[in-house]
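All protein chains but one are shown at their positions in the complex.
Note that the chains take the letters A, B and C in the order they are written out, and that residue 1 is the start of every chain.
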């Protein structure tokens, strides 16, 4: 037999609650308890609202560039819902909904986008990593974090998120390959939202799916409707179970759409058609779930207004907390460079407002030294 | 239908003349004219012999580290045979057999491994790129070269080679992805020889095949017996036709084996079982083809001895030419840094044997300037 | 003659050279329909077509590696790296390949390529969007490194880069992309790579700077009562040491100003060379005003990190007081 089959495979697509409201009982029944469903809905609404708050903060100069999550809430939320609270969640920058579910405080995320590293000092017990702006780099860290857990015999997997665009980076390939070959249980979640800034996803992959990016590594691959919280939960359950029981990785493409601009620095009208956006608005994960809950009498207008009011207050409080944090000390950025600051760096810090750099103060002529002494005490006074 | 099929695929394995001598008439008949077959055989023998010559050169201190090709001759040769003479062939460092088929002079390759850049000054009309020691980096250049040809409307594809190990590098992923998405006709050939130095291929891929590395990008993928010149030619014909007619890339895994050490600096006995090596010796592409040709009366012992004698002479001549090339000028490495040497660099070159670096000669005190003048004229004299 | 900002000057240079040289192609993330995140390539895809101006997958090593192949194949690619912080993934292709191709093939293959890169801080951007890595590339033989500080210079230098037979990193200081306009001739002109510009003449002290810092230096000079000469290096490699040495030989004092971290920044090379060339004329050690040896902070503190006019003033005073 000169021509034989070396490899054969198939990738499934999961959809449970579709955009028209059809619900697949076989897969969906009992998947998410009603009480949880309401909480998941509330989480999505809260995140969506914060997007708007953040947008206004940016427009009024109170925050820098901000990437809205609008339309993609069900992806990271579905994942966070399925993961254990002590599994690692290693995200990019558009997974607020999942992070908040984990308990990451909103003010931290806001603070980060307000240009303050303290917003990236993720609270330890939440098993989440900092926000990553550089693309494609965090998946390797997810693999390392998980291997460290395995090394210590801990029962902990990781789930890592990245976009259609980021999956073109070489580090993506290396992360999947390391996880597969070194047997590290990581769930790789590609959020295909069809755009990487202005670049359509077909420029990032000519293949029919992003899910098949996992085939290279012999991983189980799945595709699901990322705007359907039932589908993301279903796909995650299957994948988490695979990772946890086999100790090896797997891959999910969640098909979703970014309804907003790429960030507040972007103007999506320059490069994409409003018709496309409108079509996706009709597939909004929040609307879809609300309709379903209303039909099932789990939700009504009164609950909706109460929710909106509560969320508005919560988000306003978060903004107040973020803005209420005292400005960092002007020399703050010196102090977390090393566990112990090297002497030369300490000198740079201590003379930053009094001397030109590279000038050893003791070398200065007497009058300049005197002036420096004065400035140092003035500067010290100013900081108290 | 909540679970649907998002993607489905299958990869074929090609084998024509197997290790036991079975020949598949259906695929093999007429594939390679007998006259060509003899030439291909001679090319493999010649390359194999040069491996031994190079080994002795290295052991006797006349050459640096050298990577033998032994056992893998049929991979690059099958490719070179199928490609047009003006298709780009973008290799790594273990594709001598294909390069020699293209007409690259043996002394150039030897010179390269003798630590001389002039060996990498690939002669232009051969459409081959320099030898690449850094792994995984050349596939992107192959894509660029081919896109440049496409830009000018030239009918030219590329074939690029890399190992099982190199396919783990991020640049491999980026090259395949760029070629697929930007529609660049490149044939990617993974030479899976089961080892990357001491690292077994399962550490570089946990998947059942390397061929499926191409599935990520939606490329047609093939696997073939890389020790069977018929199979490599068949797989290349199919792939080249695909690339040339569709203008898009495709992927071949050629399954082969490195019979020698990784390089002359390596000792494969440290990490692999002699039984494994012996098993592969029985699948040697040269022996296999010779048996076939003998059976078909295309070859006999007399021809074999004549060939060995001719090849020994040719290789000895190549060594003599490589060793006969005058040593490079001691300042040679300055002159090809830029099209035009910057003034400061020219100063470094012109004073390299007379001054300490960074010292502007004109700043020296008179007696030191005098000494410098003397040394400069001595140095100039020494080079004539 | 038009009154242009830096973005417009670069855009104009690209248009004019692309019209002259059909081998120039532009590629990068979001440079096509979107015109780049800073709009530097605005309108170029429409004008020259998708064959000459195209979006790539999101992968910097790929962008540079593909460009190297394009250049080896006879074109002059102009890849854009969206922010200098994303040069990292492309480091290997730039330094191990683009920089070495001519040398390792003894000229059989060359890489005429102009890598365009927005650089530096001061625009309130997120992490890895505000760095100044020019010294890294100045330390890598085989590359040329250019950083204009004004629209006029940008056009003239870019045209030269686009005609270079070797790889050029063309750093565009984003802080001054739109900070001011100046007269930029429509007519063809070039500024030589490797030559500095004396921004203003003086006799008491020399300032050497490049990129957006030149603006901070000018502010400091305006406030100073002393006669200060300002040299804008314009190109970091090859650098115009003759101009610097000549000036410092005259003034005897020098302050170097740049955004990158102090240690092993390009200022250290300038300082070392000044010592070598002007030892007997120097009246004070060369002062360096630079970024600190810390990671560039997020934007709340970026102005505390970046050299500003008061810090330059302090250095001038210290140096003169020495």
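As a working rule, contacts are C-beta pairs under 8 Å (C-beta built on N, C-alpha and C of every residue); 3 or more make two chains touch, one makes a residue touch a chain.
From a predicted model like this one, the values you see are computed outputs, not experimental measurements.
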Among the chains presented, those that the missing one touches: A, B, C
Options B:26, B:124 or B:270, residue touching the unrepresented chain: B:270
Per the touch definition above, residue among C:24, C:58 or C:95 touching the missing chain: C:95
Touching residue (missing chain; options C:39, C:139, C:163 or C:250): C:139
Listed residues B:17, B:44, B:122 or B:135, member touching the removed chain: B:135
Missing-partner contacts on subunit C, residue numbers: 61, 85, 88-89, 91-92, 95-96, 99-100, 103-104, 127-128, 135-136, 138-142, 237, 260-261, 263-269, 271-272, 275-276, 279, 282, 284-286, 288, 292-295, 297-298, 322
For subunit B, the residues touching the chain missing from this view: 64-65, 112-117, 133-136, 165-166, 168-171, 196-199, 203-205, 265-266, 270-271, 327-328, 330-334, 337, 344-345, 348-349, 352, 354-359, 363-365, 367-368
Where the missing chain touches subunit A, by residue: 117-118, 120-124, 129-130, 134, 137, 139-149, 151-152, 170-171, 174-175, 177-178, 181-182, 333, 336-339, 342-345, 358-360, 363
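FYI, only the chains that are shown with their structure count from here on.
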Identity of the chain that, by mean CA position, is farthest from subunit A: B
Intercentroid distance (Cα basis), subunit C paired with subunit A, Å: 33
Multi-partner residues of subunit C (each touching 2 or more other chains): 56-57, 59, 61-62, 89
Residue list for subunit B, restricted to those that touch at least two other chains: 170-171, 174, 177, 181-182
